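Note that this complex is displayed minus one protein chain, with the remaining chains in position.
By written order: A, B and C. Residues from 1 in each chain.
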Amino acid sequence: MNKDLVIGLEVHLQLNTGKLFCRCPVSGTDQITGQISRRLKPTSGESGLVDRAAIYEEERSRAFDYVLTDNTCLVEIDEEPPRPMNPHALSAALKIAATLKCSILEDIECMRKIVIDGSNTSGFQRTSLIAMNGSLDTERGKVRISSVCLEEDSARKIAEEDHMVKYSLGRLGIPLVEITTEPDIKSADHAIEVARLIGLSAMITGLITKDSDSIRQDVNLSMGYGRVEIKGISRLSQIKEAIESEVSRQQSIARASEIIKKRGGFNRSYLEFIDVSDLFEGTGSILVKKGLSEGKRIFAACLENMNETLKQDDVRMGQEIADIARAFSVGGVLHSDELPGYGIDDSTVKTISKKTGRGVNDGILLVITTKRTADILSREIASRITKLIKLDLQETRFFSDKGRTAYLRPLPGAERMYPETDVKPFHVTNEDLKEAIDFGKLSAEERIDKISKDYGISRQDANTIVTNMRLPIFLALGEFIPFRSASRLILQKIPEVERKMGKSIEDEKIIWLVQSIVKHGLDVTSVEAGFEILSSGAEMKSIPESGEIVPLSQNELRDLIGDIKKNNPGIRQGSLMNEIRKKTRRPFDPRTVISIADL
Amino acid sequence: MNKDLVIGLEVHLQLNTGKLFCRCPVSGTDQITGQISRRLKPTSGESGLVDRAAIYEEERSRAFDYVLTDNTCLVEIDEEPPRPMNPHALSAALKIAATLKCSILEDIECMRKIVIDGSNTSGFQRTSLIAMNGSLDTERGKVRISSVCLEEDSARKIAEEDHMVKYSLGRLGIPLVEITTEPDIKSADHAIEVARLIGLSAMITGLITKDSDSIRQDVNLSMGYGRVEIKGISRLSQIKEAIESEVSRQQSIARASEIIKKRGGFNRSYLEFIDVSDLFEGTGSILVKKGLSEGKRIFAACLENMNETLKQDDVRMGQEIADIARAFSVGGVLHSDELPGYGIDDSTVKTISKKTGRGVNDGILLVITTKRTADILSREIASRITKLIKLDLQETRFFSDKGRTAYLRPLPGAERMYPETDVKPFHVTNEDLKEAIDFGKLSAEERIDKISKDYGISRQDANTIVTNMRLPIFLALGEFIPFRSASRLILQKIPEVERKMGKSIEDEKIIWLVQSIVKHGLDVTSVEAGFEILSSGAEMKSIPESGEIVPLSQNELRDLIGDIKKNNPGIRQGSLMNEIRKKTRRPFDPRTVISIADL
Amino acid sequence: MSGQSLPPSGSKLQIEHDGQELHVTFIKEDSGYGVFKLASGYNVRFPLADVKIIKIYDISQDHRKTMKEETNIGRGAHRISLLSTGGTISSRVDYTTGAVRPTKDLSFIREAISDLEDRINLRTEIIDSILSENMTPSHWIKISHDIKKAMESSEAVVLLHGTDTMSYTASALSFMFEKQTAPVIMTGSQRSSDRPSSDAFENIESSIRFSLENIGEVGICMHANSSDGSAILIRGVRARKMHTSRRDAFKPMGDGEIGRITDRRTFIKNIRKKTDSSIELFDQLDKRCGIFYFTPASTEEELENFSRGKKAVVIMATGLGHVAEALLKKIRDLSDSGIHIVITSQCLNGRVDLDVYASGRNLSASGAIPVEDMLPETAMVKSMYVLKKDPDNFAKLMQSDMRGEITLRSDTVEIR
Partner (left out) sequence: MSGQSLPPSGSKLQIEHDGQELHVTFIKEDSGYGVFKLASGYNVRFPLADVKIIKIYDISQDHRKTMKEETNIGRGAHRISLLSTGGTISSRVDYTTGAVRPTKDLSFIREAISDLEDRINLRTEIIDSILSENMTPSHWIKISHDIKKAMESSEAVVLLHGTDTMSYTASALSFMFEKQTAPVIMTGSQRSSDRPSSDAFENIESSIRFSLENIGEVGICMHANSSDGSAILIRGVRARKMHTSRRDAFKPMGDGEIGRITDRRTFIKNIRKKTDSSIELFDQLDKRCGIFYFTPASTEEELENFSRGKKAVVIMATGLGHVAEALLKKIRDLSDSGIHIVITSQCLNGRVDLDVYASGRNLSASGAIPVEDMLPETAMVKSMYVLKKDPDNFAKLMQSDMRGEITLRSDTVEIR
């Protein structure tokens, strides 16, 4: 890897404490309770490409549709001011910050971070800086933690069409702890370690959701061409993939830049698009035909000095151009390095080359869109190319499902942050502060050691319980059954039962069943029997009263063993157990069997 | 006709003054604005057959659906107390009362008349006695007027199914003047005369609606067997038909009664219905098959001593039984005088006769219904027969579209009337009283004479204007054009134009058009030209500005006539006029033509 | 009839008026007028001075039925108490005099619940007979005692009440019953029960259906819409009469809907259940509370006058809970002098929030107590309760949910 490579991480973790600025639960049933539609106006203070895109969207009357779910209220639809910050979420975030050895800010002011892609109904995300200046000890040395913020999660995009983006509001407002490191990370593998440790520091609180996207990482990366922030990395393993693909991309752009500069550079502030639709009458190109049938036109422009930098070996400027077109919802982009092709023959290419005045070093760009959009793209693409050739690569990108990073928007700057006037600045209570600091006295790893020791379970089991977000239920079940049994139940029996049933059992139901069985004076063998019965389709409510969970008595066992031995004289201990299990679903104490069987 | 025949009339006339207890207009566009459904509870003070039917309906959960139209408000749906009585309606009613030489009650108290057939959302009709003791001079002598009441019209039934009756609320609350005569009417022809004169006394106010059922007559009739009230007579000619058919019915019942009494009478308080459905397996009777397929059963009962009184010559007790069954929504009724028949063969009739223990004088009744309804009908029919044979015939009937009267409900009694507590009793103002008495100084006929004289139109035209409810527009148009022209316009031109257009023109629009044309300094010839243009499809708004209604000037006429005469030397006066009309739609003064033409 | 003594109401007379002889029933005297019923059933009103009695046929005995004030209906297993306090629902027209007034005749209830007779054993009792606009906090206390007594011997209590102040009473009972072993279902009617179209029948039937459920709170059951056939149950502290005359006048403000009946099927939701333990009734209320309606014409003087003698004043402020800056000093003074100033909104829907605008923050700093999405009327009733229950923690209790009067999540349903 490049020697100048500098990496930082932002890790986002969802808290299961209830939403941050209203009293809705974090999880709902996804039952849809309504739908509204809204438009967002870019506010005048904004600048940059995203804003231009947003204005463009506004011009197209792009509306956002929002689906309301049963865990939303007026706050999510921006119809009621936010409630005061959820104290449980704050307390969890403070504990995480303390575990990461941060200095906690004693006075907290909530900010608005302007976001106009519709993912927040308000047009901004509420975020609060709660701690700074922490550190994490890793195998490759200390990594500084810049900040811990507590912010609200955004709405989940569920559909996107030309003139409409639809979001589900269930996720909006879930508390997110955002942990940002300094660029102290040395390699992709190191990044994975850091992300894992940060995750652990959060999970150890037991307050992270079990949701599929409960943890998301962003990578900050620089190799001297400006900071790039890569969003949308949900699995640890993708961190490496993302870093490597972005490094390769930047190297490719550096090469392209060198080639183009050598040829005299790219000196346009706009592309001269020519309408070449007439050339495509009766074309064999499906892409072009589709565009024309939708009333679009084909525009061609010469790309100065960019021939064979668009898609040649590992130089792929065409991809960069396509990315920017996509930001304006234009998918139909072709360039000379892939032509002839896509049903466009050589003679057409030649005619276009002539029409656009293409020189020997120049490339050709074809865009299928409306005149109006072409006018906008003309400037946007030129400005993009200019920026890239200057090797000013700083921006926000996302890690796409194609295993590469793609353009998202410019880097947000400090000017996007304003105070959230609806939420009063507040002072962290002494109790919260003390509790957090006490919690932070142990690192996550130390705390897992302690769990292992305190509850008499293996370190591996303790670790699994924490990283599978099972700590709360582990502690809850420990109220009724021995912790070792609780651990076995959680890590083995219940996953097994869930697999059989083909669905997961809610934590509250697990606790209810265990508690109800234990209340009947029965022990963990009956509990396991109970879950076994559940997996065979019994109704949960009936189980605590069921005779099938009552262990076989000494007399019952004696009779059963007598029968079995009669038919199987000389049966061995293991086989005997199996024979008993065949005859009854009720639990029994193997030791009693041994003592009775007298083998 | 029977010499003991005594006849009285109740004439109901809708007023066009706006609704009686709210401020809705009398006519709407029939645009449906909503629908509600309600149930009515018979109140405990009630008694009689209708109440039993109502209880039965209640048990069947019979609901009333109401369609709201654009001339309804919360008052019609019984969701707001009535407003004070419409003073215009009261004033009109008082004028009618005065014309009929009644004493006007100076203090008026509004009553509730309980009606639970759903035709009033409140379960009652509001009605006020406003005058008593009037008289009418007829060709056959003086007829006393008992009372003049001002009441609200009921909702119009628009659909009826087994478990639902649907009403439209547009008509509910329209003021009705009810004029009741004493039984001084001597014959059916006399009744027609009285009804006509009463109608005239109301129409002369100019305040009766033009609606198709703006005038409805009820006939009260007695020939010694109790008073029968016949409702639902909308045309004068039907009065005679109704009286004659009812007289014939009563005579028929009298004969049946005589026959049955001679045989020993009908001495049952209930019919013994036997379920004979089994006999009809594979029956050819469509009526029976249909009933069975709907889950109903066939019940048979013996009708003591009623053989050959059910439908034999002009003795038709079967019809009376069928009527009462219909009140309980049972249509499937057959009796022995029409059997064998309706696909039921003789042997089945014989078997039934045997099963029911039919004697030689007895009839048989077959009813297709449910067990539950049969139980109810058992008593209702027996009680009905007993009543008829006692020649106690008093009840409310209606004049059906089959040209005969049919059972409707018992006569309402005084016990159905309670004060309307939501409307304060009030004192008639001196102005209203004086105005009414002044108006009543002339009879309707005298007033028509006066109209003829005052406005210089023929008596026949005056009469037609009044009886076609055209008095208000006649007077209104008289403001703009000579009354004679107004009369011609109303009685000739407009009906002609309406025939051409296939629809009627609203009065307000007629007045607007006349007024607008006259405002331009044009006279009635232009007005008639305007209506002519309207009939050819022109937009009304454009007509007053249209050049086509401007009469031809002398010069224009001269040129035209010159042309015509050139081509038709020696043309005669009549042909000349026709030739001019062929060449232009514009009006012209025939006298000018004559003077110019110099023929 | 001037100079003549009037016969009893209901007497049959022959009279002469204006030269006409009439056979009539004497109904009543009404400020100088005689009201007579004709044979046709119509009433006529003549000045008594103009009427001459020719003959009295039949002197009416006062045959007004003396109704039992207690009666039992049904032969079922569920013991339910129905207590009547009066109001339109138990008002009937007196067919003789024509006046509508609360009656002691609850016989119409039998008809209303004929479908339920197999399931219930309903004991009815008249505990008062007034129109609800005359209810005062003292009545609430008396009613609470009657309910407690009824609750001790039955599974459910249905309370008939005038609609005008029904939601106030429902709020009061909600707070006073700290623990209840039976549902208290209040109902009333917008059309009196002597009318065929009365909503009383269905409202009572639905109330009894709700009363069969495991509900441990005070609810108001009324028509869900203008049609017959469905009823709504509204949490007592979240109900409001939102129309002067419609059947569906009562609306659940915020998430106050706790039950619904459609086609005789009962659904309940988000309900507090009965307690198994004994009833806890706190039967003290401080009456020195009132609601002050802020308007742009409000002055310091108006507020001061209104607050005289009060212990708590609930301000119906504008919007998120704002009042004019000009009143802030007065609010601080009142607050300092020990009068609690509680802030609600005249918008009725939604939540007050004094943190959004500087004006709200100033109001808050003046000692005013914003009470979230609590209804103004509920806030006043709650003040009465809290002033006796725990006056030292007034602000804290007012801002905490006790009976569902404050909801921390604002439902996204439409505004009512």
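Note that in this section a residue touches a chain if its C-beta (ideal position, glycine included) is under 8 Å from a C-beta of that chain, and two chains touch if they have at least 3 such contacts.
Computed from a prediction, not measured in an experiment: that's the story for all the values here.
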Touched by the hidden chain, restricted to displayed chains: A, B, C
Listed residues A:11, A:92, A:114 or A:352, member touching the removed chain: A:114
Among C:38, C:56, C:242 or C:279, residue touching the chain not depicted: C:242
Residue among A:24, A:67, A:105 or A:330 touching the omitted chain: A:105
Touch with the omitted chain, as defined above, among A:72, A:86, A:147 or A:257: A:147
Touching residues (missing chain, whole complex) on chain A: 36-45, 63, 74, 77-81, 103, 105, 107-109, 111, 113-114, 116, 121-124, 127-129, 132-133, 147, 149, 412-419, 421, 425
Chain not shown, touching residues in chain C: 99-101, 131-137, 139-140, 162-165, 168-169, 226, 241-246, 248-249, 251, 287, 289-293, 295-298, 301-302, 305-306, 308-309, 316-326, 345-353, 356-359, 376-377, 380, 384, 412, 415-416
Touching residues on chain B - with respect to the absent chain: 22-24, 33-34, 68, 72-75, 77, 79-81, 83-84, 421-424
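The definition used in the following text is that only the chains that are shown with their structure count from here on.
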Chain contact topology (line, ring, star, complete or other): line
Of B-C and A-C, pair with higher C-beta contact tally: B-C
Inter-centroid spacing, chain C versus chain A (mean Cα positions, whole Å): 54
Where chain B and chain C are represented by their mean Cα positions, the distance between them in whole Å: 44
Multi-chain contact residues (two or more partners), chain B: none
